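Removed: one protein chain of the complex. Kept in place: all other protein chains.
Letters A and B name the chains as they come in the text, with residue numbers starting at 1 for each one.
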Amino acid sequence: MSATPRRPLAAHPRAIHLRYAVYGLVFGFGLSRIGFGDFAEVHAMFVFDDLRLFLAFAGGVALTMVGFVALARMSAMPRRHLHPGSVLGGVLFGAGWAITGACPSIVLVQLGGGHVSALATLAGVLAGVAAYAPVHRRWLPWQLDSCSV
Amino acid sequence: MADGSRCSHIEGCELYPRFSLRGALRIWQDRYCNHPTHHQKCERFVRSNAGQPVPATLLPNGEHIAT
Partner (left out) sequence: MPDWLLHDYWPWWFSAAFFATMVVGVWLAERRLLGVSGSYAAAIERTREEDEAARRLDEADPAAIDDALMRATLAAFGPEAVAELEREQAAAAAAAPAGPPIGLTGPRQAMPRSAHVTFLVMLAVGGLLGALGSSGWEVRTDLGPLHEALTGGGAISLLALVGGGFLVGFGTRMAGGCTSGHGLSGCSRLQPASLVATASFFGTAVAVSFALEAVAR
C-alpha cells in the first residue's frame, strides 16, 4: 500500500459530517416549508381540520415504500421487533407531540424558525432521552431493540 | 421475540453490514447473527442487554477490530 493511499471523498474521515450536515439542512428546510414546524398546522392535522400534513406524511410513507420495493426485495432489509415499548412509548410521544407540536426533529426546526420557547421543549426532550436508559435498565423487563446508538 | 430465527439487534448493528462485505466475513453472520440460538452469545448482544457500552469495534466473540 502506498504511503498516501487515495480514497474516494465519500470515505474520507469527517466526510460523514459534511454529508449529515447536508441531510440535516435539507430535511430541516423541507420540514419548515411543509409547515411541520407550525403548531397551528400540526394541531389542525390532529383535529382533522386540515389533512394536508397527514396526506404529506402518509404519501411520504407510500412513496418511500415504492422506492424501497423498486430498489430491491424488502426482505433483504432488517426487521424492527415489536415490544411493549412500541405502544407505551408511542402513547407518551403522541401526547408530547400534541402538547408541544414537536417531534425530535421539529423542535429543532421550531428553534431555527425563531421560536425561543422551543428551547423549553428541547430541554424536556434532552432530559427525556437521558432519563430513559436508566429507567429501562431498572424497571422495564423487555429487551432493547438495538446494540448501538 | 416473535421471530426467534435471528438476532433482533441486526437493524441497528454497526457490524452486521460489514460482515456482508466479503464472503469469508459472513462466517460471523452464520455463527452468530443469523444463528437461531448462538446470536444470544454475541458479546454485543449480551452487553447491550446488560446496559453496558457496545463499541463499534467490538466483535461477537468479545475481541476488538484492531485499527
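The rule we apply is simple: a contact is a pair of C-beta atoms (placed from the backbone, for glycine too) under 8 Å apart; a residue touches a chain by one contact, two chains touch by 3 or more.
All values derive from a computational prediction rather than experimental measurement.
Student: Please give every residue of chain B in contact with the chain that is not shown.
Tutor: That gives, for chain B, the contact residues 2, 12, 14, 17-18, 20-28, 30-31, 53-59, 61, 63-67.
Student: Applying the definition given at the start, please give the residues of chain A touching the unseen chain.
Tutor: Output for chain A: 1, 5, 7, 10-11, 13-14, 16-17, 19-35, 37-41, 43, 46-48, 51-53, 55-68, 71-74, 76-77, 79-83, 85-118, 120-133, 135-136, 140, 144-146, 148-149.
FYI, only the chains that are shown with their structure count from here on.
Student: Just curious, how far off is chain B from chain A if you go by their C-alpha centres, in Å?
Tutor: The separation of the two C-alpha centroids amounts to 25 Å.
Student: Flag every residue of chain B that touches chain A in the complex, lowest number first.
Tutor: Residues in contact with chain A: 1-3, 8-14, 16, 44-45, 47-49, 51, 54, 56.
Student: Which bits of chain A are touching chain B when the two form their complex?
Tutor: That would be residues 78-83, 133, 136-137, 143-149 of chain A.
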